[in-house]
Every structure is written in C-alpha cells, then in structure tokens.
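The complex is shown incomplete by one protein chain, all other protein chains being positioned as in the whole.
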Amino acid sequence: MRHGKYRFLIGALAPPLLLYGVFVVSPYAQAFYLALTDWDGLSAEARLVGLANFTDLWGDPLFLAALRNNAFLLLAVPTATIALALFFAACLTLGGRRRRGVRGSGLYRIVYFFPQLLSVAILGVLFQFVYTPGNGLLNGLLDAVGLDALQRSWLADPATALPAVTAVMVWSAVGFYVVLFTAAMESVPADIVEAAVLDGAGNLTVFRRITLPLVWDSVQVAYVYLGILALDGFALVQIMTVGPGGPDNATEVIGLTLYRAAFTYGEFGYASAMGVTLFFITLTLTALALRATKRERVELA
Amino acid sequence: MYAHPSRRSLLRASTMAGAAAVLSGCVTAGGDDPAPQATGAVTDDNPLGVPDGADLEVVIFNGGYGEEYTRHAVTLYEERHPDATVTHEGLQKVGEVLQPRFVSGEPPDVVDNSGAGRLDIAALAAAGQLTDLADLLDAPSLDDPAVPVRDLLLPGVVEDGTLDGTVRYLNYSYVVWGLWYSRSLFDRHGWSVPATWDDMLALCEDIKGAGIAPWTWQGKYPEYMMDPLQSLAAKAGGIELVHAIDNLEPDAWRHEAVLAAADAIHRLAAGGHFLEGSEGLSHTEAQNAWCSGRAAFIPCGSWIEGEQQDVTPEGFDMAMAAVPALTAADALPNGAVQGASSESFLVPAQARNPRGGLEYLRCLFSGEVARGFAESAKAMPVVRGATDGLDLAPGLASVAAALETAGDDVFGYKYRTWYPELAVEVDTATGELLAGRADPEQWADRIQAAADAVAADDSIAKHER
Partner (left out) sequence: MRTRIADGALHLVLAAWAALVTLPLAWAVVSSLKTDAEIFASPWSLPAEPQWDNWIRAWREAGIGRYLLNTLIVVGGALALVMLLGAVCAYCLARYDFPGNRLVYHLLVAGMLFPVFLALVPLFFVVDQLGMLGTYHGLILVYAAYALPFTVFFLHAFFRSLPAATAEAAFIDGCSHAGVFFRVMLPMARPGMVSVGIFNFLGLWNQYLLPLVLNPDPDRYVLAQGLAALAVSQGYRSDFSGLFAGLIIAILPVLLAYVLFQRQIRAGLTAGAVR
C-alpha cells in the first residue's frame, strides 16, 4: 500500500531543505568561522585571529552603546505593548452590557490593526516627519493643544530619541496584540464571567482573577515575538534617527553597528563577531523565557 | 606563526554535503590565475598601446552627476577604437556589485568608485588591486599632444589619488565647501559677506534683527557643520595642522587653532544664531528652510545647487562664500577654501584590458568631456580651464570664482576617508557641540581620544601625508 514512500519523501523534502541549506544554514555556519578571522572582504585569504574580534567588541563604545539601547528596547517595547494591548482588549471585551463587549468593538478592532499593515520602512519615513521639529505632526499637535512648552527636536535630543523610536515600535505593534488578546478573551466562557459578576466581582477583579490567567499563554507568545522585534530596530533607526544612531549614539542598535562595520568599513570578520554575539544573547534570552514559561504553567495548574 | 587554513577547505568541511557544490563558489578564489593582459603596439595614435579589438567594460557610479559625461567618453573611445565593443553600466551601490568581482579576479576595466556604497579604495590598493596610473599621466592629452594629461589637472588631484607614492586613482569632480547665501536676500538687506569671524557674529545680530535666522544646518548629519569648523581651524593653523590631524599626531585635535575654531562654531549655537530645531533637520529639510528664506547661511559643498534646483525660488541667486578668517593673523590667506576632488576613477590591476582602461580615462579627462560635465552635471571638473567661456549657473559661477581667488590655497582633510571610524566619532562629538551639550574642550578631548585609539589600533592600516 505504501509503495515509494522514500521516493516521495526525497522528492518532497529535497527542494525545501536545499533552499534552507544554501541560504540559511550555510550562512549561519560561515558566520561562526568568519567571526574568528579578520577578513576585509577584498583579500583572497582570511587570517584567523582567534577570539580577538570578541575581545575588541567589549572595548568598542559603539557596540556597548548598541547593547545598552537594545536592552532598553527589550524592556520597554514588550512591556508597554502588552500592557496597552491587554488594557484595550479588556476594555473591548469586558465593557458594555453584561460584559459582552462595548458597542462598536468591531470597528475599533479594524482601526487598531491599521499600523500592522505598514511596512517598517514606511513607518520610519512617516514618523521621521511626525517628529520633525518645525512642521512635524507631534510638535504641531502640542502647539494646537496649548502644550507648546513641550515642543522639542524629538530625534535630536539624546533624552527623547530612543523613547521616540520605542514609541513608534509600540504604536505599530499594539493593534495586532489587541486583536490577539481579544480573541483569547472571547474564548473565556461567558458563564464563568457571569458567575463571578453575580458574586459581586468588579471589572478589575474579573480581569485579574479570570481573564488574565486564561490568556497568559497568549501573553507569553507575545513576549517572545516582541522581544525578537526589540532586538532588531535596525530599519527604524537607520531611516529615522540623527546620524543615524545618534545623537551621541543614543539610538545605536546592534543591527546598525553590524551593518556599518560590514558594509561601510569592510570589517566582515568583526561584523560577524557581532552577529555571533547577538546570536548567543538571543539564545540565552530564549532559554530564560522558556524556563519562566514553565514555572508560570506550574503555578497556574 | 600559526597556519591559516584557506577559507575554501574549512567551508567545505563545515557545510552540508548537498550544498557544498554551490558553496565552494563562495570562497575567495582570486589570485591564482590572472587573466591574460594584452598590450598593443604603441603609436602616436595609440600612445597607451591598447590592443586591437580588445573589448572594454566601464562601470560607473550613477549618482548626482549622472552618467552623461561617462557616456560621452565612451563615444570618444569608440571613435578612436572602432573595433572594440564597449559596455557601460551605471550603478548606485558600486561596492556591493564590484567587491565580489574584485575578489574573484574578474573586475571591469574602468571603475568610478564613488557614492555611499563605494569600496574602500585604500584597502583595494593595499590588496594590489589597482593599476599604477603613471603611464596615463605622462601620455599626451587628447586636446594637445604637446601637453601630457598630468598638466591638465587642477592642483591636488594627483596628490588626492596618490597612495604610498603611487597614483592609483584620479578624481573627476572638484567639490568646494563654503557658506551659501542668497545674493538677492543679502542685497535687499544691504548685508555683505563677512571677511572674519567677528564680522560674522556681528552680521548674525543684524540678520536676527531682520527677523531671519542667521544660520541653519543639516543637523541630522553633523558632518555638514564640521566642514566650516575644520575650515576655520585650517585657516588659523595652516596646512601643517591639517597634516597633523590626518597623520593622527598626538594632541593635534587639541591644537589651539582647532579649539578656537570649535569655540567660534560653538558661539553660533550659544548665541542662538541657528534656526530653531535645526539640529533635528535632515539635509533636505534644512536646505529647504534656507531656500525658502527662513535662514541666511547654510554650510554645504558645491553640489547644493543641483540638489536644490527644483525648489529654488526664482531670483534667489545662490552663491557660495569662502568660510571667513578665524583671526586677523591666520596662517592661510583670506580666500583659502576647503576643496577636494571626488568621483574616483580607477583601473583594476586584474582587468582584462587595462591599457584600454587607461585610454578610456584619457578620453574622460579631455577638455571636451570636461566641458560637457560642467554643463550637464552643473559641477566643476578637475580639468583646467574647462569652464572658461561657459555660461554657468549662479552657484557654480560663484564656486569657480572662489577657486580662482583661492589659487593654490586649497586645502582638504583626509582623515574622513582614511579612518571612517574616526569620522563617525568626530560627527557625533560635533553634534553634541552644536546642541550645547559639550563645550569645545570636551569636544576636542573626545575626538582626540578617538584619534589616539585609531592610532593605537594595529588592525587599521595607517596613511601618511
């Protein structure tokens, strides 16, 4: 009955695995080798330099600034996005009559999702204009509501540049997670909520005791995705910021440092060492996240 | 010393068998078998000995100057060598396309290595990838067989293209940096271009009185403001200071002329002479603010006229002035300007037809092509006298006049191309200086520290002038 199983398997698996091997696996493997060389991309031979690239990294102020900024993004973007998304999702589902959702919640969901449709380059170009000092939207808005004292050159001030980039990331991501969390919350059985309400539970209690634990899985998925997003940030920074990466390296991110090292300075070995470092950071964080997830599951059980 | 296994053998071992056939191609294969390079008979008509019927491949950067002039030179070449097939390709990111071709030993015959994505020319030279252009410089020019190509070039062009004593590339366009203003605006208010920095600060007060911001600048890219700063420093400290900075000499950035120049620029910021928010403007935004009359001065290179041509109001009459003298006792004369040649043309050492490459450059550096360049690209070519008698646009005419005044006193810094790592730190520090978050001392300390770090880093190839 199952003639030619292996012939089918080979025919079916060979193309995707070849594609994957050539364009994904082999570059990753080469990166680890290149990170140990001083290859400049031009000479025929790459010289092995051992771990010199890695020791150099820890004395490179640009790379250290990038690490710091990515760490900030890693803390701020997922936290703010998830908090806002949970809040709006709760408003949408727990409000209204008998806590069945506010009127017009469908419309809100449509609108909230809009930013998800803008590619990151579009976001960068658009928000560059939003933040621009003279005739930008943000300063114009502050002026219109009488808060002109708050006007500033958002991207030119080290104190506000990175938060400004963070805000764009959060702005664009919230909608998707509102949709995600709303769907998860709607799958919470209505009778449980009703029973709690009959017992005199307020909105906040219902949210904390019933809704949140039941959507916790989705929150964790969200955290991992947003964490990966926050470790990048390259496109926004490269398009929007002063320098780019400035002012005073306030918005330098690892991706930008790596890109510049490779494609501006031709330090391909050094750039690969940054990539390898980024890989180990991602790996560590993922492992930590997975451990945290396990513990949460136990607590909930 | 430890042995270096070739990348080839290691990569073969480290990748999956299925992909190995494909991947063996991704190693650097250059060097083993240089392509045969023919030379033809040298005659009066063929002084560079281009072999008969040899094809020619030209790859150029197609940027702000367009590709009309490089095509023009192709036409001249084809007239002289009717048997040759010439291919001409314009790119915007030259490096990404050509780098692998250099590595694999199959570069084109002529390259215009320019634009943001250009290759590191010093690294190319160090890797033995560039032909010595001496033969071209000594060859008779196309215009007058009695005059060699060398004598047609403006001062500094041969020096710009010389690396470790050998001429490796020739730049085509002459860029001059200065302060740009609208002649009509200045006439209307009776302002005149200041000769010293004290005059400048006094004029700034007048301009402010008229309700116009004295200055704006391209704040997102602090390099633009570094040009007037380093011009002031060069004028006060002389050419020796410029060389000291480029040679990474200890405390060069802490020279009193550099500190005084930083202080002069800092005073613009401290005196509130910049259009509000300039530090957050992109180059186009700042230049538009200037073009719309909201600021009187903007620092820029001579390409600004082309960049702004669609939005410059009628009768704006833009002009460039040399950066004023810093003190009354400057080392360089008053009209000295920062200038540099750009658009680097080179002939790869492993080209199939290097003699043809040189011959192409002989056509390119002719008076005829240079005049066409001045007209089509609205920029100064490096060929002497090429703009004489041409009806130039107002900005370009002012640039030509400034060059005339400057004579041989044209200076230029090299650190930006030699040590891009240092340039990044210079720009960051300059941004901080102009935002008022660093004073001139802190600015100099920060840059000096970066220069010292570059000087101490063995992995960075050093240059000397």
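Should a chain be cited, it is by its letter among A and B, assigned in written order, with residues numbered from 1 in that chain.
Simple rule for what comes next: a residue touches a chain if its C-beta (ideal position, glycine included) is under 8 Å from a C-beta of that chain, and two chains touch if they have at least 3 such contacts.
Values in this document were obtained by computation on a predicted structure and should not be read as measured data.
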item	value
Shown chains that the omitted chain touches within the full complex	A, B
Selected from A:Tyr108, A:Trp154, A:Phe207 or A:Tyr265 as touching the chain missing from the view	A:Tyr108
Touching the absent chain when the full complex is considered, from A:Leu86, A:Leu180, A:Val193 or A:Ile210	A:Leu180
Contacting the left-out chain in the complete assembly, out of A:Leu36, A:Ala76 or A:Cys91	A:Cys91
Where the missing chain touches chain B, by residue	22-23, 25-26, 63-64, 91-93, 96-97, 99-100, 116-117, 221, 282-284, 287-289, 292, 303, 307-311
Those residues of chain A which, in the complete complex, touch the missing chain	1-2, 4-6, 8-9, 12-13, 15-17, 19-20, 22-28, 30-31, 34, 84, 88, 91-92, 95-97, 102, 104, 108-122, 124-130, 134-137, 139-141, 144, 171, 174-176, 179-180, 183-184, 187, 218, 221, 228, 231-232, 234-235, 238-239, 254-255, 258-259, 262-263, 268, 271-272, 274-276, 278-279, 282-283, 286
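Throughout what follows, only the chains that are shown with their structure count from here on.
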item	value
Chain A and chain B, separation of their C-alpha mean positions in angstrom	38
Residue ranges of chain B in contact with chain A within the complex	2, 4-7, 10-11, 14-16, 18-19, 22-23, 26, 28-31, 95-96, 99, 102-103, 117, 119-120, 123-124, 127, 129, 219-222, 276-282, 285, 289, 420-421, 424, 427-428, 431-432, 435, 437, 459
Chain B partner contacts - residues on chain A that touch it in the complex	14, 17-18, 21-22, 25-26, 29-30, 33, 37-48, 62, 128, 131-134, 153-158, 241-243, 246-249, 260, 263-266
